[in-house]
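Here the complex is missing a single protein chain, while all its other protein chains stay put.
Just so it is clear, A, B and C label the chains in written order, and each chain counts residues from 1 on its own.
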Amino acid sequence: MYVSPIREPLIKGEKSYQTITDEISAPIAGKPGPLWYAGITFSTLALLVGLYAMGHTVWNGIGTWGANRTINWGWGITNFVWWVGIGHAGTFISAILLLFRQKWRTSINRAAEAMTIFAVICAALFPVLHLGRPWLAFFMAPYPSTRELWINFNSPLIWDVFAISTYFTVSLLFWYIGLIPDLGTIRDRVTSKGKKAFYKFMSFGWTGSAKHWQRHESISLILAGLAAPLVLSVHSIVSMDFATSLIPGWHTTIFPPYFVSGAIFSGFAMVLTLMIITRRTLNLQQYITVNHIESMNKIIIATGSIVGVAYITELFMSWYSGNIYEQYTFLNRATGPYWWAYWIMMTCNVISPQLLWFKKLRRNLTFTFILSIFINIGMWFERFVIVVTSLHRDFLPSSWSMYYPSITEVGIFIGTFGIFFTLFLLFIRFFPVIAISEVKSVLKSSSEKFIKK
Amino acid sequence: MNEKFKFEKSQKITFILLIVVGLLSLTAGILIYKDHPEKIWSNILLNNYYFLAIALCGIFFVAVHKIADSGWQASLIRIPESFASYIPIAAILMFLIYFGMHDIYHWTHTESLDHILQGKTAYLNMPFFFIRMFIYFALWILVSYGLRRLSIKSDFENDNKHFNKSRTYAALFVVLFAITSSTMSWDWLLSIDAHWYSTMFGWYIFSGALVTSIAAITLIILYLRKKGYMQYITESHLHDLGKYLFGFSIMWAYLWFVQFLFIWYANIQEETVYFVQRLEHFPILFYANVIINLVLPFFVLMSRGSKMKTSILATIAAIILIGHWIDLYLVIMPGSVGNSASVGFLEIGLSIGYAGLFLYVIFNSLTKASLVPVNHPFLEESLHYET
Amino acid sequence: MDNYWQSIEEYGKDPKELDRKAEFTEENHPLAEMFDKSIINAPASRRNFLKMFGFSIATATVVSSCKNSVNKAIPYLIKPEEITPGKATFYASSYMDSSDYCSILVKTREGRPIKIEGNTLSSITKGGTSAKTQASVLSLYDTERLQNPIAKGTEKSWNEIDKDIIKELNKISSDKGNIVLLTSSIYSPSTKKVIEQFRKKHNSLKVVNYDPVSASAIILANKNTFNKALIPSYYFNKAAVIVSFGADFLGTWISPIEFTRQYVQNRKLTNGEKTMSRHIHFETGMSLTGSNADKRIPIKPSDEGIILANLYNELTKITGAESFSTPESPVNIKEIANELLNNKTKSLVVSGSNNLSNQILVNAINNLLGSYGNTIDLNTPFLIKQAIDSDFNSLVQSMNEGSIDALLIYNANPVYNSFISSSFITGLEKVPLKISFASTLDETASLCDYVCPDNHYLESWNDAEPKKGFYSLMQPTIANLFNTRQFQESILTWAGNTTKYHDFIQSVWEAELFPKQEMPLFRNFWNKSLQDGIFEVQPVKASQPEFIDSFTKPAIDKLASNQNEAGFEISFYEKVSIGNGNQANNPWLQEMPDPISKIVWDNYANISPKQAKELNLKNGDVININHTIQLPIFIQPGQAYQTLSVAYGYGRTKTGKVGNKVGENVFPLPTIKEGCIQNTLLNVAVSAIGFNHPLAMTQTHHSMEGRKIVRESTLEKYLEDPKSGNEYHFEIEEESTSLYKNHPTEGHHWGMVVDLNSCIGCGNCVIACQAENNVPVVGKEEAMKNREMQWIRIDRYYNGDPENPETVFQPVMCQHCDNAPCENVCPTAATNHSSEGLNQMIYNRCVGTKYCANNCPYKVRRFNWFDYTNADAIPANTHDVAGMTVDLKRMVLNPDVTVRAKGVMEKCSMCVQRIQEKKLDAKIEGRPLKDLEIQTACMQSCPSNAIIFGDMNDKKSEVSRLMHNERNYHLLEELHVLPSVGYLTKIRNKKA
Partner (left out) sequence: MKRTNNYITAYFEDDDDLKVGIKSLLEKKVTIHDVLTPFAVHGLDHLLNFKRSRIPKVGFISGMVGGVSTLLFQTWVFTKAWPLNIGGKPFFALPSFIPVTFELSVLIAAFGMIAAYFISSNIGPGSKNVIYDERVTDDRFLIIIDLEKDNSINDKEKIKEILKEIGAKGITIKE
């Protein structure tokens, strides 16, 4: 495959196939450092806080949250949408970038996909926890019950159940299919008996046969083809939880594509946050280069701008509609009691990413790191603005109210961070963070060593 | 590698004949539909929009690939680049609408507006409408010509400086088009049904235009290949164009569907009125729209083989061109002409005329430069491209 | 709480004696359909086996899926004659709580009273009720009620206590000591006779009437000007112009249920009426009545007299009578005077003031207007309020002087609610024998030697004569829950009379009332009266009495000298819900949103928006009033500038867990003047103390934001075009489109129409609904989080100048939309549409996503955030601030309505249980349903008949007729959700 000389190398340093194997599997073979232990302790603590808060919620009722008769969803659904959104980058990177043949994806797709799966796990907690009777969540499954009553296929929540579970399953399968060859690599390198047995089981008997590779490539491509519309569909369907309703600020047709781009936007921000730390702590700077960061920043600015256009479209249309409820909702967003949430969202999501038009900033790691955290915050507030400010002042002013989160809700949110980071830390400890075989496959076309030749 | 396109006489005559067909049906239309000027004007608007959108999305295609550092398309980029030359013609044609404003746009009847439309006059008023139109065209022409000029320039100087400069232009165009693609559809299409609104509208119209434009690019490439040009365009390139057609058709259908779904679901009368009219009075076109633009491309282009096969790709691209014409017809006609709108000689004839004009302009423009951007930094990648 | 009698029949019977023959004999028993005789008696065939098998499996499933086992269900072994399990029995009775009176029907199920409904046969209340009436059934099951008589702090038996008391009373009588019965106004003829019996034995007995919020000034004014110490009848229905000076006659003044019926009669426009009464209201704070006025003028309390005097003068100018010099009126009353005079004999001026001069002037004005004999009737006086405040004052004096030897306190709680509470307490210490008849150990009873707990009125026999010639009966609907005894029986016992009070009443009626009618047999008369609940004699015709005008000038002079009161003025008022605080321990009433402020569980100082701005106060900021009392402020639009209004009835200390320490007691604040407690306080010092006491409001936003929510017009415009104000409805109807056809309804299509012109916003329906539908009580904390549970709410909006806005009320319940947005989004289909057009909830299918509530544009869905009802399986998580889940209080639950568990959504069902009941009745009787036969709880309770429920598929029904009225519209109809509830525009009688 010919590669234009003006392209920057994706793999730095003098790498051979073996050095790739060695460097990427180093964290698994070696002992973790004190940073890792500190991290896992913190995240486990957060997880325990979350578990307590969840138990409290289920035991005493959803009244332990701050919602009320007007704002029936608060942090719970905000967090849900936020986490699902974050869970979009991984599959987007693996699927859509695979279809578009973006080679820079190979260094980050594995970790991004893992992040996707963990984020979806965190997200999926909320729809269950926010139920009044979570132990009856199985009522939402289409099983033949003695009541002969099925589920309501008209409900976007049912669509959600199917969308999230499909997304989770397919993402997991996709991720694991990609992992199998690399787990084989690890299997063949670890020495301790226990580890060997573990990776032997996990690698599903991978041999590296050409026939298998052919099928592997084929299934990866088709799964990518399936996962690509799936990524779009999941956040589209999440957006339908809002857009099918009548509530001004929710009922708007632009939601699906706007949610999807917002999700990818926030997902990439989270990938950046994690990867900037991971590459440093695991010494992967030569695989996850500034070039990778810049590529991701380009996606950030693209999706961020799409989100910005959507904000403005919504704002304009609310005025243009001549519908007093729409008009009031948007006026209220910007100037009502939750004005600060709206402006945090605007600043973090629309204004701050515009700085990425400057190449210097795009390639500045510190700046990117700070910006990615800004975006994570901004995107959380976007969902908060949509969920809470739309509901808190809807049609009948008599029922308008305010929403204040409870300590329990905060605890659960902290808990999901605990789950997320615990899983992520375990992942980087036991699984190859970078797709070893995929990096090897682009070594000759995109590494510094070979391009120079 | 320098390949020059020659605009043959026979081609010129064919295109001029097409234009004559268009002019004849327009004249006949004017005579027959004396009392229905809205029919004439709506057809002009439809074709104005349809071909302008093809041209703009062609430039968008160029710009996006440029800023994405995409390599595979470098060898075929001259085709969409040439679309820039149609934009000034489209501008002239669009400004003609001035004389038909009252027949198309209800909101121009300022003497009889209800309170909702009165509330919109800050945006929907004649002066501002034309100021916006002027700004759109001015910017589009400026940037698209800039892009094309830089691209051609680089043919003569083997230096990446033009390429790098054109990246800035490309970024500029993408940003510009991100905004204007929506506003132009609000101005020219959405305001026909002046009471109705949908936040999705701009993106939905844009996605349709993008598919149309890719179909047009594909067809022109296939035609040129048949004529013996561009033999370096391989199955791999066609596969990618086919994937685009497939993908963006689904994208269009997705946007069309969710817009319909939400309105159907909530069933709020101020929104449903749009679809109720189209479903009640244009059921055949309504369903044909979905079948032609989603079902056909989906099943036909799903397999790898059909995307690479010239005959299938050409047929489906042509069908998609017709399909999105129907889509646009459904957007415009029920609002401006009303329930009596139909597809007749005027609709077909005028569109043929516009097609002739468009092709004439494009082919003429293709003669101005090599079909291969010889010094394009990714040209080699494109020529060695394989899926 | 261990065992309570589940029914009268259980009480006192040994289960062993019970025979089991009569079980389930009733033919029309609803369950009979299930136990089809053909199945039970059929021989065991395979088919029948399978049927029964299926049934038992279904039962087993149901039983095993019920997580809480029912372990206290005891079946009837002998079915009492009048009780059918599953079928309600109604008893006519009377609600009497000091001066509150209402003729009622008591709905009992399996021997338990569960609901109060209005008695349509009464020509006073005409089937109307008040919130306090509706809630009184819960007071029956109050856990604070005394279960035994108490003597000096210990529980005793009645025999013991009677012996002691009789001994002490006899001793006092023989020592020529003074015995005083301190009681709220007694308007029961038989009770009066009982007291006479007692007096025969104890001659010194003196009865002192005591009403915490009295009508002394009216009584005294009438004594002065007509030589008749009484409260006359008022006929608001005969008045074309009503001018009220602070008389909250729709809410709390004298006989609000009656007045509401009268008032609304003249304001309905649903039957082609062309006129409406005009209502002008002067007042300090925004009252329920003031908020309904066509023209409302906020005034300081001290200005009322001046305005009255000026009005008097203005009238005399026109009529030519003598006028007197007065200070200048702060408001222009010229126009009002003209309006009044133009409607001479058809106008009515009333005042709620307890100031004698004011009331004399009101009488003088009414006299000039020819109201007497027309809109005011001195011949049929009210008897419900008889107290003169000075009587109590002198009693306290005598007590402090030590000249009272025995004090019997019945239906009065002066320690809590008198303006001289502290001297009453010191006086009480000097009374050797203090007997209370309070049913709880309240503030006064706890200071008494003996407490002889009275029955609850639902356990009692009694009669009443609230208005002269209008008699009604009270009968027990349940056996005594506790070892209590009616006051009358105690008195009779102590008087040495062994007659049962029931027999005593009969003898009184036989002697006094039987002759006044034509039935030949007393037995028949008695049964008829008992069945009807009332007996009314033809009233004496109203006549124009002679007016003694010598009091007018002194009254005006007195007003003139009272001038120049600067600074803050407080006006005290009663709330529609809590009133004088007697039922403060009733959680339904505490949680009933105040009709105006929409605040629950509190009292507060209302302050005008302008004033609050000046003082830099926000809602809930606590102020110090005269350095004696601290109250949070509430910014009340329409409150007169430089005034405060504070409600009585709060700040109780010994009423029980629910009512204790809710708000502050302001009864001690007012002063007495000319024998009347003023209900105002002038020249008040107010200072903020920098502390905020959050108030729980169920509505926090008060403007309609220009939305077409409540549509209104003026009478003038309405007469020109009945569609006026409702043009939008026709616009929407015209543009109505849909992407799908409606599902047809089978048979019935239930609908409701609310006439916004009739609705006065009293909130009675809220409590009626709460009682009918087992709606939980959530408490102040939850209410502050906007988690109130009431299924129907009254939205109240202000319009215009915040210093004196126009007010509209709009009852909002589930609109039962045919395109219900809530149904679409429920993942489990737990809410869907019935074939009769009802939006129904399947509680046990609900998982609690709350999406339905989000998507409800009306926000009428209510969620069980916590385990309010103790109905879920998880232990130790009940959230019950009002003790509603204790067994005793659960007796009030309506067995026809599911008690909802934690995590379940609920909402108005349009009383589907009532619909089903009446449908079944009609089916059993083999006839079609009659229009208006089904009455939802809200409709039934409405004193203004503002709510009409019926079948929209029946073209002749009232609801169909009103749905086609030009004034009808649907709330948020532009959303095309197709509600089944319609609203009729509000019409104001004002110049545009």
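Methods note: a residue touches a chain if its C-beta (ideal position, glycine included) is under 8 Å from a C-beta of that chain, and two chains touch if they have at least 3 such contacts.
As the structure is a computational prediction, the values presented were derived from the model and not from experiment.
> For the chain that is not shown, enumerate the shown chains it touches in the whole assembly.
Output: missing chain touches A, B, C.
> Which one touches the absent chain: A:T44, A:N154 or A:T281?
Candidates A:T44, A:N154 or A:T281; residue touching the omitted chain: A:N154.
> Which residue, C:N227, C:N742 or C:Q916, contacts the hidden chain when the whole complex is considered?
Of these options, the touching residue for the absent chain is C:N742.
> For the chain that's not shown, point to the residue among A:G13, A:P229 or A:G336 touching it.
Touches the omitted chain: A:P229.
> What residue numbers in subunit C mark contact with the hidden partner chain?
Contacting residues on subunit C, toward the hidden partner: 740-743, 817-824, 826, 829, 832-835, 978.
> In the full complex, which residues of subunit B touch the absent chain?
257, 260-261, 264-265, 267, 302, 304
> If you put the missing chain back, which residues of subunit A would it touch?
1, 16-18, 21, 142, 148-154, 156, 158-159, 162-163, 165-166, 169-170, 173-174, 177, 180-181, 184-185, 187-189, 201, 204-219, 222-223, 226, 229-230, 233, 237, 240, 436-438, 440-441, 444
In the analysis below, only the chains that are shown with their structure count from here on.
> If you average the CA atoms of subunit A and of subunit C, how far apart do the two points sit, in angstrom?
Distance between chain centres: 57 Å.
> Determine the centre-to-centre distance between subunit A and subunit B, using the mean Cα coordinates as centres, and give it in whole Å.
A distance of 35 Å separates the two centres.
> What whole-number Å value describes the gap between the mean CA coordinates of subunit B and subunit C?
70
> Going by the contact rule already set, what residues in subunit C reach two or more other chains?
821, 824, 975
> If I count partner chains per residue in subunit B, which residues reach a count of at least 2?
Expected reply: 263, 265-266, 268, 270.
> List the residues on subunit C that touch subunit B in their complex, please.
732, 735-740, 819, 821, 824, 974-976
> Where on subunit B is subunit A touching in the complex?
Listed in rising order, the residues are 67-72, 115-117, 119-120, 123, 160, 171, 175, 178-179, 182, 186, 195, 197-203, 243, 250, 254-255, 258-259, 261-263, 265-266, 268, 270, 377-378, 380-381, 383-384, 386.
> Hey, which residues of subunit A end up touching subunit C in the complex?
Answer in residue numbers: 59-63, 66-73, 127, 130-134, 136-137, 139-140, 146-147, 149-152, 154-158, 161, 241, 244-247, 324-325, 328, 391, 393-402.
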